[in-house]
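To start, I am sharing the structure in question, which I have written as structure tokens.
One protein chain omitted, others in place.
Just so it is clear, A, B, C, D and E label the chains in written order, and each chain counts residues from 1 on its own.
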Amino acid sequence: MGFFDAALANLLTPMILAFGLGLGAGILRSDLSIPEAIGKAMAVYLMFAIGLKGGVAVNQQGVGVDLVLALIVGALLSFFLPFLAVALIRILSPATDVATRAAVAAHYGSISVVTFLTAAEFLRLSGVVFEGFMVAVVALMETPAIIAGLWIARRGGVGSRVSNSSSLYREVLLNGSVVLLLGAFVIGWIVGPVGEGDVKAFFDAPFKGVLTLFLLDMGLLAASRIRQAGGIPPGLVVYGIVMPVLSAAIGGVLGVLIGLSTGGVVLLAVLSASASYIAVPAAMRLALPQANPGVYVTLSLAVTFPFNVVIGIPLYLWVAETLL
Amino acid sequence: MGFFDAALANLLTPMILAFGLGLGAGILRSDLSIPEAIGKAMAVYLMFAIGLKGGVAVNQQGVGVDLVLALIVGALLSFFLPFLAVALIRILSPATDVATRAAVAAHYGSISVVTFLTAAEFLRLSGVVFEGFMVAVVALMETPAIIAGLWIARRGGVGSRVSNSSSLYREVLLNGSVVLLLGAFVIGWIVGPVGEGDVKAFFDAPFKGVLTLFLLDMGLLAASRIRQAGGIPPGLVVYGIVMPVLSAAIGGVLGVLIGLSTGGVVLLAVLSASASYIAVPAAMRLALPQANPGVYVTLSLAVTFPFNVVIGIPLYLWVAETLL
Amino acid sequence: MGFFDAALANLLTPMILAFGLGLGAGILRSDLSIPEAIGKAMAVYLMFAIGLKGGVAVNQQGVGVDLVLALIVGALLSFFLPFLAVALIRILSPATDVATRAAVAAHYGSISVVTFLTAAEFLRLSGVVFEGFMVAVVALMETPAIIAGLWIARRGGVGSRVSNSSSLYREVLLNGSVVLLLGAFVIGWIVGPVGEGDVKAFFDAPFKGVLTLFLLDMGLLAASRIRQAGGIPPGLVVYGIVMPVLSAAIGGVLGVLIGLSTGGVVLLAVLSASASYIAVPAAMRLALPQANPGVYVTLSLAVTFPFNVVIGIPLYLWVAETLL
Amino acid sequence: MHELFRKKRLEIIVEGALVETVLGMLDREGATGYTISSASAGRGDAGRWQRDDITPALGRATILVVAKEDVARRLAEAVYDLLADHAAMILLSDVEVFRDADY
Amino acid sequence: MHELFRKKRLEIIVEGALVETVLGMLDREGATGYTISSASAGRGDAGRWQRDDITPALGRATILVVAKEDVARRLAEAVYDLLADHAAMILLSDVEVFRDADY
Partner (left out) sequence: MHELFRKKRLEIIVEGALVETVLGMLDREGATGYTISSASAGRGDAGRWQRDDITPALGRATILVVAKEDVARRLAEAVYDLLADHAAMILLSDVEVFRDADY
């Protein structure tokens, strides 16, 4: 089917419509809100569920060199995309200060789990299969970008005196979402389909519905960012749309080269295109306080996330299906 | 079946028993409690689910003049019932001050979503069908009563200097529950049964169970109100029971006149009979600070809500089925 | 099957693996966490679900002298096990002060609902049936131990001047989990299988999944206790493992004497072996402030709970199946 | 040893329904910033209240503003007039800070 | 410019398990009101604590009372005696308010 059909099919799922509802309600400043604890709980649920599912898939399909290759490529993407980001920001918004530039770069090397979840669901709806181990790639791609970003910053002569504190390394290596994704992945791997059976009714069937409410929440949060986005220079907004497309292209090509399935290629493209707003901001506030969170969180949450979820995902799938 | 059988059938559902449990635990001052965030999350879930379901129904049944008529009648009820309320309070509790009288009136013109949900479930259990678009009527009936109440107050010479602030209009027009109900309704309308299929396992099957825990929470909250209800003059307590019955009669008759199904008639009666404790208190604190929240919230939460849920709903259904 | 097979079967369920994940993440000081409100909500859900299920079972099986006997024996165990505890602590850790000794004793007379839930699930997985009324025994065993502990303390000349306040009795008699378990039990008893049908999709199917996330949370909390456990004398740690085994033996024997099914015997052993960390700490802080919570909460949460969940439960089942 | 500077701590305890209104006023009157934290329960002439999930508007929040004496005083007056007929608490006290310029 | 009146700010940081007991005492001793907010974590002689969902009784809350000097002092004494053997913090400081009659 053509791109517009794909885009429309995506747009008209309850999930994306719920995201739009949240976005609209937030921009109109409705007092609609989802309690903080609930948003966090839904994130835990979604990450555990996707990790478990991936692990069970691996338990059945087994793994080989393809997993190893995907992990290596994922780590490389996470580490090197920030350098592309820096170059792009230099061009599109030269005025950006060193610290903020490095911080933004780190966010775009890292990934957004929700974007991945949404893409995975969209693939399922479109009947496109993908490798179960992609979940492990998600977990692995969260953090190398942080190292890269801090390295870029230090080279630029910025950083914090607290950055060498152990808390940073905990943030980087034992970040909650990484532990949860990998932990659930391993659990799924161990228990396999039989063990999964016990908890499937909770982690499988309601998944799409939870994702729907979670995207409603994401819409509300993105909107509150957008309302405060006045300060963002247009050049960076452009960056927030160009960068994911470029990254998706690179990630997709590498995915093809290591022989991933079409679904796997799309997911690697989506991961490359997505930007973090959980793990990386925490690390940046700690290690790069001079960088402006109003810029990097707003860019990934209010510009790149909506772009990927609404246009990016169907676009990457359409391109992949057209070319492969 | 006779009224008592209907009442008993209602009373012996897990939902109503859970409400009783919460009421009892609260009155005995047990430390049982449901975290605030969870209560709010359950409300969001229930409103989204009921909105979605209504929208899907409309997507299938289509709509015509009947929807329009129901919306108009709903809006008129919400706007004019407060005037009946004021008259009734004048008779039953003349000592009530102008501000509090106007605030109470506004609450009784507006509606309680949970009462509606409980009634809808009771109708399903009783095998009585109703129009899917009633959800839209719920959303529409939330706010006209606020305008009426403030108008009554201003005529009585009370109000707040902050009331002309934009936040009031946001409260009135973009109130969270209105946005959520209508938003989910529209989403359901758009995606229809197919799209609903994706999320049915989350929004449909567990619905009754969530409602059960939510009513447990409502029972606890109503009880904590009852414990503090010492201050309420008996005349107003009587009002809290007479008013819903009168309103139900009026709403029901109008429902018959515009040709609603028996189920639709009962729901319109329930909406007329129910009193708000979410949107309206917020607006009243803002625009009518002189009114005593200890009176209006206690009346709608601790008197009218339990009455409607335990006795009112089966009563209205029984009357409707006997007369229609 | 042999003990190790049983232990392994238990260990490899998603629930226990999730507990291990939480334990590991917590000990490595990952920032993974489950919001407080969610943990509490899951506890409410689990207790309501198990209570309901038990009540429905009783509604079908009916009850007789066996229920009465089980309740009596449960109450006696809860009241007298603290005296065994005191004696054991005197031997294993003589230095422990009177107040702390009495408080710890109270915790081990009382029970841990989560340990019970985990055991019940393990029995289901192992195809071992048990009496539905055991839920009522759980509720009854929560509090007698508190009276015993305070009596021991007062005999030792310690206590608080606020302890005679009504809040203590509320804590003891109307403790939230007691009310919830009994309330749901009664509701289940009343509505029976038919009424349960309405809410089964919410309270039955997702149960194991919720328990999995809850055990993840328990693992995180146990870990944060373990990290602070430096102060605990080794003698008490030994106590934390010896006491449950002794209590299980006593509880199990009594269970056999009153003619419980194998499953019922195991659950009574588990209840005897488990230690409280909700109701009892609250009562102890109120009535026995001199006792050190760092000791009693850590012992029951970081030593005895993990022991029971990982080793104890399969051990007690294995012994029961071997001997009966 | 860095120098400490005397400022005023202004605390406004107000119902959730009014927070946005107060913040708007603070912005207009030139507060350099504020920090909000929410209260969980309380009692006053109007009886007890408890933050709950059903009527959030009745919950209360504390708005903290640190400012120069004159500014703090002006803000307090403005809020006091704004909330004349609302049940709000306005507290002023002394506080010392390092960063003179920030407040 | 409205006049400001000197009052005392009494803060009691106490375990969740004791809040109701303290409030009862404050009511009896004639506090005109109080505002409660919950703390999330802390450390003291008895080690670290953290509010969690498993043992709520160990969480701590801050009870704020604004009152006339003598009343505040009396309340503080009463609570101090009540909580003699409990780990509670009792803090007194100066504060100014507009509404003299309210406190």
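The rule is short, and it goes like this: a contact is a pair of C-beta atoms (placed from the backbone, for glycine too) under 8 Å apart; a residue touches a chain by one contact, two chains touch by 3 or more.
Computed from a predicted structure; not experimentally measured.
K.L.:
Can you pull out the displayed chains that the omitted chain is in contact with?
P.N.:
The undisplayed chain, in the complete complex, is in contact with A, D, E.
K.L.:
Pick out which of A:L216, A:L260 or A:I278 touches the chain that's been left out of the picture.
P.N.:
Residue touching the chain left out of view: A:I278.
K.L.:
Can you name the residues of chain A that touch the chain not displayed here?
P.N.:
So the residues of chain A touching the missing chain come out as 34, 36-40, 43, 160-162, 165, 167, 171, 217-218, 221, 224, 228, 231, 277-278, 281-282, 285-286, 289-290, 292-294, 297, 301.
K.L.:
List the chain E residues touching the unshown chain?
P.N.:
These residues of chain E touch the chain that is not shown: 13, 37-45, 60, 62, 73, 76-77, 80, 89-94.
K.L.:
Suppose we count only contacts with the excluded chain; which residues of chain D make the list?
P.N.:
The list for chain D reads 1-2, 4, 9, 23, 27, 32-38, 61, 66, 93-98, 102.
Everything that follows uses one rule, which is that only the chains that are shown with their structure count from here on.
K.L.:
Just tell me the minimum hop count from chain B to chain D, counting one hop per pair of touching chains.
P.N.:
1
K.L.:
Would you identify the chain whose Cα-based centre sits farthest away from the centre of chain D?
P.N.:
It is C.
K.L.:
Let me check something: if the centre of a chain is the mean of its CA atoms, which chain is farthest from chain E?
P.N.:
That would be chain A.
K.L.:
Do you know which chain E residues sit against two or more other chains?
P.N.:
none
K.L.:
Tell me, which residues of chain A touch at least two other chains?
P.N.:
Where chain A meets two or more other chains at a single residue, that happens at 35-38, 206.
K.L.:
Output every touching chain pair, sorted by label.
P.N.:
Chain pairs that touch: A-B, A-C, B-C, B-D, C-E, D-E.
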